[in-house]
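Notes follow the structure.
What you see is part of a larger complex, with each chain still in position.
Note that the chains are named A and B in the order they appear, and that numbering of residues resets to 1 at the start of each chain.
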Amino acid sequence: MTTVTLQSLNAADKAGFIAAVGDSYEHAPWVAEAVVGQRPFANLAALHEAMMAAVRAASAEQRMALLKGHPDLAGKAARAGTMTADSKAEQASAGLDRLSEAEYATFHKNNDAYRKKFGIPFIVCARRHSKDSILHQFEHRLRNNVAAETKTALGEVFRIVALRLDQRVEAPDKLKVHGRLSTHVLDTQAGHPAGGVAIELLELAAHGHPRVVASATTNLDGRTDQPLIGGRPIPIGRYELRFHMGAYFTRRGAPQADPPFLDVIPIQFAVAEPEGHYHVPLLVTPWSYSTYRGS
Amino acid sequence: MTTVTLQSLNAADKAGFIAAVGDSYEHAPWVAEAVVGQRPFANLAALHEAMMAAVRAASAEQRMALLKGHPDLAGKAARAGTMTADSKAEQASAGLDRLSEAEYATFHKNNDAYRKKFGIPFIVCARRHSKDSILHQFEHRLRNNVAAETKTALGEVFRIVALRLDQRVEAPDKLKVHGRLSTHVLDTQAGHPAGGVAIELLELAAHGHPRVVASATTNLDGRTDQPLIGGRPIPIGRYELRFHMGAYFTRRGAPQADPPFLDVIPIQFAVAEPEGHYHVPLLVTPWSYSTYRGS
């Protein structure tokens, strides 16, 4: 995806501005048109705020049309390949492009029930969710009344747009759309960080196999050079961190039982705040370990 | 299995004594015969010791015949159902009665290689091992020389016999054949033991699914009424304890994230000393936990 600077957006002619950010609202370039005259925007937050204000100021019919313009999740458009590139990538991020037939059937049933009750497609900011979490949202939101749910759907649209703007526009400020998942391994037997420890991060699913979403090796400070997840939301869901400690202790010559009491250490936890910082460290000896949500 | 008291063994006539413990050595009642005149035995350890002394005092040919009298592990006798009841139960304890075809083939190949090199069947005290651990023993012991391995095989026979005597004879003393695996859940958020926590113990396997070997719920003291494994060796192998903490914290009304940061907590560890005491406790809040090999 090509990115533009906020500066060039501010300087562009009207057509250029709309070409750059007109599709941040799905099939609704009129939102960008509505704010083009308010330029220059001091920062990205101001642009996002102005666009949300334009949507709120529009007629109820326009807003309803905006909501209706979204594709179903794992729906016909997805299977036929006719979604916008953005929607396609967003749905793929939550694994909706690799559902089993049973899962497709569940989504299909939910989509129908939702449309029937609310008259709009089910909209959720997919980048903030795992597949399990989206299904949980479906069940939860199907119990809403129409007024509350229309408001919720619009809130999700704003989240989707915030992430699209974050990806497209370079600006001095950052929208609050990034979470961070990090770890730290401390060898409390030796009293120093544990370097060279292989780590995997798996996304767990109620059904189906765990999926490796990140792999890394700790550096001399016991940390990974990059956060395991960063620069994007952490999808709401359940995770497992796997720390290959047996191999580490063997390498540094620590006496261990045969087989070692601890080998690969799994830590399972859930993320509830996609924009939060989850620091999940491991304090470890060959005979003990601790973990906690740190900061 | 019927048990007898040491007292009655000491008082029995010769035939009765041999009927009771003659088959503790596989197809070798001569060992019991050799010690019948040494009665009374002050305790079970003395009986076991006398029988081992008789084996060591026998001719090399007799000892070799004793070793050869053992069945293959997961071999023809096992598949044909022609093993002694003891051997059958012992092999089943390590899961050798439910191997996949691929695993049968591996055992077959190992058995042949072992017999070819050492001239005896591969003998291991199966109750002290998981399937993975037996395969590991095969690989390890195939590298021995004949003298060392003959000695190792005899040591395994003595372990098998010790467990058979432990199961058959009630005596004031206990042979050192029992391990213990216990746990304890302490709610360090509330400062008291965590009662009512569901726990499962799974035996892990390099190939194939984990197998639940014990389930329990903690009592008011945060412990299980019975050890998870006790009164027998803990098979050498890898295990997972699963603590259902999310449900516990929900029940006692502790504030948690949605989904809860910690739900089912898995602790994976290996047992290397089947006769040892493994105490694997959990100190836990909704945001942190610790475990260690305790005592």
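Basically, a contact is a pair of C-beta atoms (placed from the backbone, for glycine too) under 8 Å apart; a residue touches a chain by one contact, two chains touch by 3 or more.
Because the structure is predicted, anything quoted here is derived from the model rather than measured.
**Student:** How many copies make up the whole complex, given 2 shown?
**Tutor:** 4
Keep this in mind: only the chains that are shown with their structure count from here on.
**Student:** Roughly how far is chain A from chain B, going centre to centre by Cα mean, in whole Å?
**Tutor:** 47
**Student:** Residues of chain A touching chain B in their complex?
**Tutor:** Residue positions touching the partner: 236-238, 257-266, 268-270, 272-273, 287-293.
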